[in-house]
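Note that this complex is displayed minus one protein chain, with the remaining chains in position.
Order of writing sets the labels: A, B and C. Residues in every chain begin at 1.
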Amino acid sequence: MTAARIWALHLALIAALFAAQYLLPPYHVTNLARIMVLAVFAMGYNLAFGYTGLLSLGHALFFAAGMYGGGLLSYHLGWTALPALIAGLAAGGMMAGAVGLLALRTTGVSFMIVTLMFAQAGYLTILYFGPTTGGDEGLNLPAAGRSLLGFSLSADGPRYLVALGLFSTALLCCLGIARSRLGRIMVAMRENEERSRMLGYNPFTVKLIALVLSGLFSGLAGAAYGVLFGYVGASFATIQYSILPMLYVLLGGAGTVIGPFLGALLMFYLIDFASGLTSAYLFFVGAALVTLVLFAPKGILGTIRERWLGWLP
Amino acid sequence: MKTAKTFQPSRRLILKAGAAGMLASAMPSFVGAQGAPIRIGFQLHRTGIGASYGRWYERTAQAALKLINEGGGINGRPVEILFEDDATDPKRGSEVVEKLTVQAGCDVVMGTLFSHVVIGSAPRAGELKVPYLVCSEGYHVASGMLNRWTMQPGITDVRSQISAMAPWVGANLGKKVTMIFPDFAFGHDHRDFFTKAMAAQGGEVIAQIAIPPTETSFTRYFPQIPADTEVLYHVMVGPAVLTFVKELGEFYGSGAKPQIFGFIDSLEAVDTATPGLEFLEGTHFWEGHNRVTPADAGEHEAAYRAAVGVDDMGASVSDAKDVSTYSHMFSTWETLFAIKAGMEAAGYTGPADRQKFVEAMEAMADLPYGMERPQGAKRFNGKTHQVFGTQNISQVQGGKLIRVHQTSMEDGAYEDAVDYTAMAF
Amino acid sequence: MSFGPFLLLALMEGMVTAAVLALSAAGLSLVFGVMRVVNVAHGEFYMLGAVIAWFVTTMIPGSPAVAFVAALVIAPLLVGALAAAADGLILKRLNYDPEATIVATIGLLYMIQQAVLSLYGPNANPVAAPFEWRIQLPWFGYSGYKLFVVAAAATLLLAVWALMTRTKAGLVMRATQIDRTTARAFGINVDRVYMGTFALGAGLAALAAVLIVPIQQAHYLMGGDPLLLSFIVVIIGGLGSLRGTLLAALIIGLSDGVISMFFSPTLAKILATLLVAMVLVFRPQGLFGARA
Partner (left out) sequence: MAALIEARGLTLHFGGLRAVDGVDFDLRAGEIHALIGPNGAGKTTLVGLLSGRRRPDQGTIRFAGEDITRLPAHARVRLGIAYTFQITSIFPRLTVFDNVALAVQMQNHAPLKESVHAALERVGLSGFDRQIAGTLAYGHQRLLEVAMGLALGPRVLILDEPTQGLAAGEIEGFKALVQSLVPVASILLIEHNMDVVMDLATRITVLNFGKVLATGTPAAIRADKAVQEAYLGA
């Protein structure tokens, strides 16, 4: 029963997003394409933070690893979008694995700071290799790098479909993971690490797997953002882009499958809407965050799940 | 890429300016023109590290807009500008181009100063096929990195600026140069083009000191300046520029020091009479547009300053301590008038004529000095989408920047690296 | 410049960096140590201190020294009051839940930044030092005020140490730090201790900013750097250990200065960053914290 309801909900979301490209004005269609890619990033963050309890402040590094892993190959070697996306996916996963091997020796606030510092070193490395990476200015990807199986991703239609395809894949993977045995172990690690260990699970291994999965999602999102919107730049490696997915996840609901998408959607439109009303829009964004955390501390879906829909994954 | 700092706004003034800005954007001016307005989108650094430039860009653009509307608008239609904050961030910049073009229905979009925002936004402008006119000074337009819809008709790029000044530096200040620059693209442009230009003069750059972009304190880098340096060339950007210049002064103190030549970016929006900057007396700066009205200023200089609300010292008329970003902000004024000229040449009637507008812009060449171009005459290169003008070298005399040399347009010429007109729309 | 003076300058700069780090970390060490909350807005309290110093020194005419002393008093009081309000209105209601606190303080960060941007503007403004004094060495000149900052940092840390170990307030804070529940059982009003600690931490950040702003500039985005560096210093030093905080500040300050002598500056930054990360990886309890 529950399983059917859960799959129906998620497939309905995908169907709604498919229909949205025909129903919404073009401005919002492109925004949705951006939001879906950012949501993939946030879902990746959610796997580490929401499910496994790893509060990282360095996910910009994984996003940037994917963005540059795909982007540089297409810029310098003329790779097309599909191999670039795969390269970005791999780069994100490998970077997360490397960081995890070291950073997972720490916990709590030390883990936050260590991941933050790795990300900062990554950002500076991009600047240091400016002749290759375009440094702070970044690079515009060539047309070849933005073609996927013959379709140009600079056109709005194919771009939206690719974004939707990646988002749907990520969403269903995320749902699958959340409902799998692995997902249960990840949650166990978040809830009670010592008990999990005494059930035979190696905390280090589980967390490393979660972080690598998270890195794969983040890397894919980074590569997709570069390929779909044509720009690769160091600003995506700054701490701001480590905080963004955390905000999306906390806003939408940590440890929920749809929460990251909801958070990205709301945050995007909160900024877009407020900046149209006033030049002091950051104030309202800040106030909204404080209000939210006071009155819905588990995020929107987290609160809904707690109050009404216990079956939400 | 650039930033600047340091003037001293009074709180009352800022609130007033903010209120005026809100009124102006809420109620487009209809004086002297009729019909549906032409809408110009403006990507603005309202927040983020570019915010101190954004304030003056907005103010200058408003002044030019008023003048254009008083003169009958564009093609007899009134003009309005929609400002939208890009947070000095490339991702948001691209979203803002989208918002201004698709949602607000702007005819063209004006771009902003920081080059990473420009480069991040240009692909989307190209996809939307909306003319994107930037004021960023970077070499990214003429280098061929961007696309046919992106143009820079209002300000000379950094490569040309440097090429024009280097001969004067070599001939007048010294042949052995040490450069201090920020360790990212904008600084690297300075490093590469100035080093090449000096070599062509028989001079030599003997040390290149790159400062990491996250740095807030600089003294420890100064000992790397070789003792036989004849000229110290500095360019710095970001909120820490004043710290940089002050620490340089502390470092040299009353001891011997080389000739110092700086890019005004190191001191844009900073009062040259700030305590701690006394050591700058006698040193030289590049200026795009002279902050202190030169004795031989052109006939339109006074009217331009009055329109923007800037006095002869380059400070706000209402607050002498509120120094403007004078060397850069003229670019928004001149870009607006370039849009007007391009639209009128193209017989622009609506978004369907955007391509005709770009072609009309590309057909422009000589742009004479006038109220439309208060910084000086320019030549637009339709192939590279880049405009070229004259540059100024000033010396600090009695705490003021006094122009001592003006380059010719030819001094800043270089070979075309791209022909955008051969690219598809 | 020959190596000796070069090294001397690097060491002097390292001392100043260490002093700046120690100053900005003192307040955080307190909040983090006693309350175990991650206050992302700590850097904004610091920034507010600098901006208030600019307002105060601009409004009070005459001797910069008088205005500076006024700022030293006014800025910490105002910022401390703001922090106390934030604690009472927000953090307390969140029961200091770690995740919720991070989001709330990010929200606070946005609000403070925007308020300062709207009311103060986007520019970096200088604040005059209370005295103008430059030391001219045979090889280079140096700001006397920078040396004053080093002395002030030492004094301030000593004062905080004395507060924590020699006063009743300090005892109460340490008791709360060790065990919140037991402290409550002994009749300590934990809510008030938390509010006081949070306000004191913010006040210390503001005080540090007033001391430091004459060698930097007051700018609305200046809070980011001290936040990161303070966290690093506090954690490397070991949680809640003031001695550790001081030593960590010295190590980071001096190594930053000296590493930059041997590598290209950006590479030096990368190496220094990785070095600190590795210290945390292999000594997660900090250099001087007790093993758990």
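Here is the rule we use: a contact is a pair of C-beta atoms (placed from the backbone, for glycine too) under 8 Å apart; a residue touches a chain by one contact, two chains touch by 3 or more.
Values in this document were obtained by computation on a predicted structure and should not be read as measured data.
The shown chains contacted by the absent chain are A, with contact judged over the whole complex. The missing chain, though absent from the display, is touched by one residue of A:Ala4, A:Leu23, A:Leu149 or A:Met198; that residue is A:Met198. Considering A:Ala188, A:Ala210, A:Met246 or A:Leu312, the position touching the chain not shown turns out to be A:Ala188 (whole complex).
By the touch definition given at the top, subunit A reaches the unshown chain through residues 181, 184-185, 187-188, 191-192, 194-203.
Here is the rule we go by: only the chains that are shown with their structure count from here on.
Chain contacts here are complete: no pair of chains fails to touch. Farthest from subunit A, judged by the mean position of CA atoms in each chain, is B. Averaging C-alpha coordinates per chain places the centre of subunit B 36 Å away from that of subunit C. Each chain gets one centre point, the mean of its Cα atoms, and the points for subunit A and subunit C are 32 Å apart. Shown for subunit B are the residues that touch two or more other chains, namely 18, 47, 183, 212-214.
Residue positions 114, 117-118, 266, 269 of subunit C are each in touch with at least two other chains.
Of all the residues in subunit C, the ones that touch subunit B in their complex are 1, 5-6, 9-10, 13-14, 16-17, 58, 114, 117-126, 128, 132, 134, 136, 140-143, 215-217, 219-222, 225, 257, 260-261, 264-266, 268-269.
On the side of subunit C, the complex with subunit A involves touching residues 32, 38, 90, 93-94, 97-100, 102-104, 106-115, 117-118, 224, 228, 231-232, 235, 266-267, 269-270, 273-274, 276-278, 280-282, 284.
On subunit B, the positions that touch subunit A within their shared complex are 1, 18, 21-22, 46-47, 84-85, 89-91, 94-95, 98-99, 102-103, 115-116, 119-120, 122-124, 126-127, 138, 140, 145-147, 183-186, 188, 212-214.
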